[in-house]
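Shown below is the structure under consideration.
The other protein chains are all here in position, but one chain of the complex has been omitted.
Up next is subunit A:
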Amino acid sequence: MGKVVVVTSGKGGVGKTTSSAALGAALAQSGDKVVVVDFDVGLRNLDLVMGAERRVVYDLVNVIQGEAKLAQALIRDKRLETLYLLAASQTRDKDNLTPEGVEKVIAALKKTFDWVICDSPAGIERGATLAMRHADVAIVVTNPEVSSVRDSDRIIGLLDSKTLKAENGERMEKHLLLTRYDPARAERGDMLKVDDVLEILSIPLLGIIPESMDVLRASNVGSPVTLADGRSAPAVAYFNAARRLKGEDLPVTIPGEKRGFFGKIFGRKAA
């Protein structure tokens, strides 16, 4: 049985889709069989970020409505044999996502994949609550910024009350993924530090993704950042986060902290 992971945040634009694609690809690159499911019905984007936008024939809503078989709707990545995508519908309304339909699809995916990664829409409505409903593990994506931290706190509350796990009295495993982190600004005291966010949200840290041009560059060409440039700083951070997700005990390093003598002098330019 595979593990169901929800990537969620409450706030939009913090990097849920980027992180879903990058973590999904990183897990697939390690040999696991992965499917990434877009729950953002009406505003799908995972297909675009993963470079499969021209290959979407059927989507999640088609499968739920019985208009297509699950196997027909799964899109295999062209670069990675073990990475699959299940797109959201672009034209339908989010009311087409029914709790029973989502339950069936997730149950079927769990049987054939090691990881089912649910890319949640922003907000706290139907799409978001259904994306988290069947999760075994939650990844809360947060920017070091007040509105994002506040919304993450709200989402953590929902994860602890509105998921199947919570309703069965079990503890939902939650991890913080801090994205768009700029160590130089944090050092100057103009950005919340890692420890600030950790202390406020008090959930364990899965990884810190540095603010980087490489993320935009990867999405421009339709490739998860771990595939586009595996040696870039955000890719390395996502690879490490994926290893932690698999249970490896890997210490989290704050990006940019190991800058040497030249780094200190040319630090701004190098970053």
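The rule is simple: a contact is a pair of C-beta atoms (placed from the backbone, for glycine too) under 8 Å apart; a residue touches a chain by one contact, two chains touch by 3 or more; residues count from 1.
We take it that contacts and distances are computed from a predicted model.
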Name of the absent chain as recorded in UniProt (options "ATP-binding protein", "Cell division topological specificity factor", "Peptide/nickel transport system permease protein" or "Nitrogenase protein alpha chain"): "Cell division topological specificity factor"
Residue touching the undisplayed chain, where the options are A:K193, A:R217 or A:R243: A:K193
Hidden partner chain, touching residue among A:L43, A:A71 or A:V146: A:V146
In subunit A, positions touching the absent partner: 145-146, 149-150, 153-154, 157, 186, 188-193, 196, 200
